[in-house]
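What you see is the complex with one protein chain gone and the rest in place.
Each chain gets a letter, A, B and C, in the order it is written, and its residues are counted from 1.
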Amino acid sequence: MPTVPTAAPTPTPHPDPTRRYAFFGPVGTFSEAALRTVVPVGTAPADPYPSVDATIAAVRAGRADVGVVPIENSVEGGVSATLDGLAAGDPLLVVGEVVIPVTFVLAARPGTTLADVGVVSTHSHGYAQVRRWLAQHLPGARYVPSLSTASAAAGLAQAAADGTGAGYDAAVCAPVAAERFGLQVLAEDIGDNRGAVTRFVLLARPAGDDGRVVLPAPTGADRTSLVAFLRTDHPGALVEVLEQFVTRGVNLSRIESRPTGDALGRYCFSIDCEGHVAEARVGEALMGLHRVCEQVRFLGSYPRADGRPALPGSGPDEDAFAAAEGWLRRVRAGRAG
Amino acid sequence: MPTVPTAAPTPTPHPDPTRRYAFFGPVGTFSEAALRTVVPVGTAPADPYPSVDATIAAVRAGRADVGVVPIENSVEGGVSATLDGLAAGDPLLVVGEVVIPVTFVLAARPGTTLADVGVVSTHSHGYAQVRRWLAQHLPGARYVPSLSTASAAAGLAQAAADGTGAGYDAAVCAPVAAERFGLQVLAEDIGDNRGAVTRFVLLARPAGDDGRVVLPAPTGADRTSLVAFLRTDHPGALVEVLEQFVTRGVNLSRIESRPTGDALGRYCFSIDCEGHVAEARVGEALMGLHRVCEQVRFLGSYPRADGRPALPGSGPDEDAFAAAEGWLRRVRAGRAG
Amino acid sequence: MPTVPTAAPTPTPHPDPTRRYAFFGPVGTFSEAALRTVVPVGTAPADPYPSVDATIAAVRAGRADVGVVPIENSVEGGVSATLDGLAAGDPLLVVGEVVIPVTFVLAARPGTTLADVGVVSTHSHGYAQVRRWLAQHLPGARYVPSLSTASAAAGLAQAAADGTGAGYDAAVCAPVAAERFGLQVLAEDIGDNRGAVTRFVLLARPAGDDGRVVLPAPTGADRTSLVAFLRTDHPGALVEVLEQFVTRGVNLSRIESRPTGDALGRYCFSIDCEGHVAEARVGEALMGLHRVCEQVRFLGSYPRADGRPALPGSGPDEDAFAAAEGWLRRVRAGRAG
Partner (left out) sequence: MPTVPTAAPTPTPHPDPTRRYAFFGPVGTFSEAALRTVVPVGTAPADPYPSVDATIAAVRAGRADVGVVPIENSVEGGVSATLDGLAAGDPLLVVGEVVIPVTFVLAARPGTTLADVGVVSTHSHGYAQVRRWLAQHLPGARYVPSLSTASAAAGLAQAAADGTGAGYDAAVCAPVAAERFGLQVLAEDIGDNRGAVTRFVLLARPAGDDGRVVLPAPTGADRTSLVAFLRTDHPGALVEVLEQFVTRGVNLSRIESRPTGDALGRYCFSIDCEGHVAEARVGEALMGLHRVCEQVRFLGSYPRADGRPALPGSGPDEDAFAAAEGWLRRVRAGRAG
């Protein structure tokens, strides 16, 4: 096992049978689908947890080595439970990401027809993504929220097994969930936004004194995530934070405000930028943030799922950073600059 | 009735018996509590709607003149349904705001004790605000989501009336909901964040050709809301938008990113700033936004609930704007500047 | 009439026989050459003044209607006497500009050869532009400063007429000065920077109550000049000033710091920007400056000598400004924005 973390083999997407995985379950969730792109069934132990919070807690407590939770949906935006779970509590690192398309089906117990559906259940994020379809095809249907899209499907199957009612007639869920729970698909691909995707992150505990390698090595196509707590909330404060990136030519790929919970109008900012903390430009931008912010929580540098390198021409490159360092060494020695 | 909108009497908080109100219901929600600070029971017709979407749609369709929905919670952040509902669809104006403290109780059918509670239901936002209390006092309890905090309470009452089970034993709701639905309070003030507040907005259709006065007159302590769609998503674009405010000395009180739904990493920004669109500094900042953004949706200028005027010394005041205008007129006439 | 490549015949102001012109003389200076591109000999009265200060004072006192002085040289930079003369004292307006190439000759009394030249005289700005030539061709020559390049030539002629010595053997001056004063050209085109040009401005008193039209009308290819006195001298103050232009998409074509004379490190900024004060973007930028600066002195909007319009794509155009104004009117009326 190498001792230089930044030269370590990237833990994603090689499944590791010695590691135990946790995911936001039950089986059949999109989180499991994301996990399975990295850890095929049977290659390593993987346990479902009933919520994002529980999944994160399992990693923190050491009951799992890696956890998989959704962080961002192209339609619904950031997943608050994940963003807030990472922003507070014991530190965790994002060690990888998976982006998967989100396709919904309407599933019901075999024998049900569309005309039979008076009540529909799914997770509120899923519901938000099929509202137009439901309004058009099931205008009279009532909505009942569930803990996850898969749990809505599981509830139907469980009720069938128990010979009781589930309180609803159909579930909006992933195709795989309908399959797992033996449901019949009444309608396919019912999402209002074709092309909707969700990004999931793989979480691990940061390195301690045990020599574990956690931080993925730079690949040239990386993303860095962090949370910035502003010192004050005037608009200039946010500009000051953004200038730390602009000045070093580092592009942001996501910025989301999150309330700190103290009062209305008190925010922290959840930020993804291009590049890896091992790169000079990213390192310097992060040091700049550290100096102007009340607190910065580093959440990890990891390979981008799309493998896209940082945009060329968006600022000084690593060579320019190296040249500037050499120049500074010379002038600090009193030589001609 | 005056024809100059900006000189009109502020519609908030005077109830108007000729107006019909809509709120995110059922009765007993925090939205109704917010509405009642403006429109006491019996002073004007007020109808509950089962969701934020339905409430907004009722105002758009003319079934109500004013709608009341939550927009921001000090713990959970922006209310996506409201932010997204205002950002797209037919334009609506915010004509007032109400901020109310959020206090939760655990309520159950009379005769229930805390030891009897195995399943708890509430809205997911409410659940997020009492998680710590539940983990401490009902560590084994399961959570079932509901459409609103009040509907969880209503469900208990309805099941009792029907002589059936509700699928859960207790509801987390507002004190007023427990009272309305004849429930017994098992525990009071169970929110994890004492001092949590939620801000609600009053929505109305914008003025048309009918002479209606919609925009509240400036009071000296106003807030302006808008949605800015950036032309491109590089960090410089957001800085460019923020500079429009900074340059004119206009403070922001809220900025939240929201996905546009097109793709990961495509955002619009929901922004509140200090001041009224009728003021020179705000008007000029908004024109600047209009020029650099792909689109700006003006959501209204209205009195702040806290009555706090714009921070002094945060930039040039209206006198400085007036002086600059007078100076420009002189130099454009070829006189000494 | 000189051939002036970078200066298309400036249309403003048309030579006006009822106007009296002043120029930094004596005859034979580059200032006179600049004047003659606008006011050919014999078309209107034109008087030489012995210094930039005296020329400016003549316009201020009404002894002349228009004065011509150099403001900027491509090699030596801003002409302090002009910049400082415009920044303080009774206001004047720049009503036109002329750019002419600067070509130097070495001139002496007829019969003199290069080998005879032991002492050379010229204005210090002229000297700075021929130093390399002198070091190469007259390495032993001593330098004696003069009040203007033309006065060095005039001194030689006067001494010849008086039958005395001038204190120097040759003058560095414009070709026209050698011709006017009957001198022999020992060497042509001796400037170190081929392509050196000097920009001259035409100054007039601003409009008063007399109905005079002073400010040139916009031509689509204009320049605006001003002096900005910063409120404080921290770097953020200069950034704040520059942001007023950047925010409105107005390009600067010149910025020069000048001491205010109070103390080391106290500066004002002499600025030229693209466009005309009558344009919305320039007007708004100037109002912004007026608000954030201790003082702004408007020095005029006038046609560019090179006829080049503002760079396309450098910011919102006039249409975008007009669209933003229309939009603001609508939203201020409470209509959908």
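Everything below uses one rule, namely that a residue touches a chain if its C-beta (ideal position, glycine included) is under 8 Å from a C-beta of that chain, and two chains touch if they have at least 3 such contacts.
Everything quoted here is computed from the prediction, not taken from an experiment.
Participant: Wait, the hidden chain, what does it touch out of the ones we have here?
Facilitator: Those shown chains that the absent chain touches are A, C.
Participant: Per the definition of touch given earlier, which of C:118, C:145 or C:208 contacts the omitted chain?
Facilitator: Among C:118, C:145 or C:208, only C:145 touches the chain that is not shown.
Participant: Which is it among A:19, A:266 or A:297 that touches the chain not included here?
Facilitator: Residue touching the absent chain, from the options given: A:297.
Participant: Looking at the full complex, which residue from C:136, C:158 or C:257 touches the chain that isn't shown here?
Facilitator: C:257
Participant: In the whole complex, what residues of subunit A lie against the chain that is missing from view?
Facilitator: On the side of subunit A, residues 5-6, 90-91, 93, 206-208, 212-215, 243-244, 246-249, 277-278, 283-284, 286-288, 290-292, 296-298, 316, 320-321, 323-325, 327-328, 331-337 touch the unshown chain.
Participant: Tell me, which residues in subunit C touch the chain that this view leaves out?
Facilitator: Subunit C touches the chain not shown through residues 53, 72-77, 80-81, 99, 124, 128, 131, 143-147, 167, 193, 195-197, 199, 234-236, 238-239, 242-243, 245-246, 250-259, 261-267, 314.
The rule is simple: only the chains that are shown with their structure count from here on.
Participant: Examine which chains touch each other and state the graph shape they make (line, ring, star, complete, other).
Facilitator: line
Participant: Can you give the whole-Å distance between the Cα centres of subunit B and subunit C?
Facilitator: 57
Participant: Rounded to a whole Å, what is the gap between the Cα centroids of subunit A and subunit B?
Facilitator: So the centre of subunit A lies 27 Å away from the centre of subunit B.
Participant: So what's the Cα centroid distance for subunit A and subunit C, whole Å?
Facilitator: From the centre of subunit A to the centre of subunit C is 60 Å.
Participant: At least two other chains touched by the same residue of subunit A: list those residues.
Facilitator: none
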